[in-house]
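This is the structure I have questions about; it appears just below.
Left out: one protein chain. Kept in place: all the others.
On to chain A.
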Amino acid sequence: MRQSDSYIRIDNVSRRYGAVKALDSVTLDIAKEEFIAILGPSGSGKSTLLRLIAGLDRPTEGHISFEGKDVTGLPPHKRGIGMVFQEFLLFPHRTVRENLAFPLRMRREPQTVIDERLEWVAGVLSLTALLDRYPSQLSGGQQQRVALGRGLIARPTLLLLDEPLANLDRELRQEMEVEIRRYQKQLGIPFIYVTHNQEEALSMSDRIAVIHNGRLEALDVRQAIYDSPPTPFVARFVGKSTKFQGTVTPDGKTVRLARYDHEFPLPPQEKFQPGDALDVFVKNERFDLSPKSEGGSGIVCTVSDIVLRGPFLEYILETDRGDTVIVVKPKRNDPLPIQERVLLSWAPSDCHIFKAGS
């Protein structure tokens, strides 16, 4: 992205706690109407980044600016942001109405504005019937919507969301994923969404920033992060994949697997030297599976179980070396039978190859 597009700019930001580097030289530009997911395992530094943007913590180095204005030293209550927390953190002694109006009251908005915005937010989030209840009288999903409303009501510069769906059940979560994305498109402000759940990141965001060990591991549009992961960590973390080890054959054109009697052509765009040790990642839904009786090449496996996941089947395969591989296929009425001997292979363009240990 060009720098002129940048609405929120995180410039070379680091945060150290004593000797521990929670965040290490992260640079990130976020456009005005962008939904960006910050994805990483727990302890990766993603929540630290969010707290720095909110102003709840100060960076050890680097600068953060909103709309070209440096806010690095500005306390959180003067940043004009909205934030939604994983635990919702609704004020228990205040009704839904008072919770929602709180950010407006803090900004000393007149009562007419408060009433008008309350009506708007309660309408958008279907909270009108709940306005006089206390948070303890609401379900998890309702509390979530109030938290979201409280974050949005004051028309913030940006909305920060810290794993807001982690405490909801699966069905509700999927419903909210669609809703949250819709609000973001309606409001046209950036949403910065922290999650450890790659499905949420993929389903909602425009771009995904993958954070690992405090560093920005990858930053790209969601399709690119999923289809062509730039690093082994991203390949392992985004999507469900299986890792194989192999080496480049002496002619430099084929990859030979270390533990299995299987070779596949090295894709021409990959630059590796003969004898290089490689890590090969294959997404579980990109495997080809054929009965061994039909012949061909591949890793010989036995179907040990089949898990039905709605429109998909998960074949649990066991290789002759005792490894388990999961293969995801669209549901069919005539699945391969359990105990069937099968050959596992993949198209060279469907795997991601990295130098071993990189």
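General observations
In the analysis below, contacts are C-beta pairs under 8 Å (C-beta built on N, C-alpha and C of every residue); 3 or more make two chains touch, one makes a residue touch a chain; residues count from 1.
Keep this in mind: contacts and distances are computed from a predicted model.
Per its UniProt record, the hidden chain corresponds to "ABC transporter permease subunit" from the list "NAD(P)/FAD-dependent oxidoreductase", "Sarcosine oxidase subunit alpha", "ABC transporter permease subunit" or "Small RNA 2'-O-methyltransferase". Checked against the full complex, the candidates A:13, A:54, A:218 or A:266 give a single residue touching the omitted chain, namely A:54. Of A:107, A:182, A:341 or A:355, it is A:107 that touches the chain left out of the display. Residue A:83 is the one among A:10, A:26, A:49 or A:83 that touches the chain not shown.
Although one chain is not drawn, its touching partners on chain A can still be listed: residues 54-56, 75-77, 79-83, 85, 87, 89, 91-93, 102-103, 106-107, 134, 136, 150, 154, 160.
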